[in-house]
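Structure in structure tokens, see below.
And then chain A:
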Amino acid sequence: MEIITTIFTNAFYVLVFPGLLFVAIVGLLLAGIDRKVLARMQKRVGPPLIQPFYDFFKLMGKETIIPHAANRRVFLAAPVVGFVSLVVMMLFIPIFGFSPLSTNADLIILLYLLTIPAVALIVGGSASGSPYAGIGISREMVTMMAYELPLVIVLLTVARKVGGSTLCFSLSEISLFQQAEGSLITNWSLIPAAIAMLLVIPAEVGTQPFDVAEAETEICEGPLVEYSGAPLAIFKLNTAIKMFIMTALFTVLFFGGIDTGFIALNALVLVAICAVLTVICMTLIHAICARLKIEHLFKFYWTVVTVLAAISLILVWLGL
Partner candidate 1 sequence: MITVNYIVSVFLIVLGLYTVCTKKNLIKIVLGLGIIDYGVNLLIVSIGWNDGGTAPIFTVTDLLNGVSSKFFVDPVPQALTLTSIVIGACVTAMALSLVIMVYRKYKTLNADEVRRLRG
Partner candidate 2 sequence: MFKKVIAKSMAKSPWIYHVNTGSCNGCDIELVAVLTPRYDAERFGFKLAGTPRHADIVVVSGPITSQSKERLIRTLEQVPEPKCVVSIGSCPRSCNVFKGSYSVEGPLENFTHVDVSIAGCTPKPEAIIEGLYKAAEILAEKREAMNK
């Protein structure tokens, strides 16, 4: 009896909340908010809030074409693997204290899980056999190398800040620490790291100024060029979920410690904060910037963003 309950609860965690269904709905909702707010910023009416849902279901109903040059298995498996790793990632992120899969190594696991959707996109694009995809994956990989360095430094900074001399990679402990000592964002020495993290999010998700990999006007959507139908729908869903995961990660790292006492209310607060962050770090930058060139993107991340993150790490190291 006990076992059945455990299995049932775990299945609920994985499939409904905070797993598959929850991330998918919230992710698509955030994407809708992004598009709507962007439209309002440009004095347009904009698409309805649930436009990403329409896009998703439409693509699910389209034909799936697998080109001859493609490796069929890898081509079809890539989006699913990326999606699964994103769902699993959500199980590590505590919604203000509630996280079904938390270990004492969350941050490193998340860092690696975050690379899997990007790798899935790269391998899938590579498997499609198109030269456009070839250029796209090279840019995606360079983007990944660019944002990985500041992201690593930010995560190490937080681990050092929370854990002190024995560093802490556990997100639930980071949450608890913030409940006791106040959110980390209120700590001035972590503000550069927070800004660096905010700048990492758009590159990780691949929104406008940093979407060199999927530049639809020059290389025909890069790695996605040969995708159609359901696999494409899942890739679009992945992007939306990534938006949610990254902002949620930011929330846990820097706004942790808000606890209303109810999981449902906590989840609502999380979604609200995520929406605000999405608007700040993706929509706003999207509205005011044009797409960068790949070498400029790389230079930007390894100079400006890395220096911001490194300042924080050094400040935290000095005990400030």
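For anyone wondering why these and not others, all candidates are chains of the complex that A comes from, given by their letters.
The criterion applied here is as follows: a residue touches a chain if its C-beta (ideal position, glycine included) is under 8 Å from a C-beta of that chain, and two chains touch if they have at least 3 such contacts; residues count from 1.
Keep in mind that this is a model prediction, so the values were computed, not measured.
Only one of 1 or 2 makes contact with chain A in this complex, and that is candidate 2. Only residues 35, 39, 42-48, 51, 53-58, 60-65, 132, 216-217, 220-221, 224-229, 232 of chain A touch candidate 2 when the two sit together in their complex.
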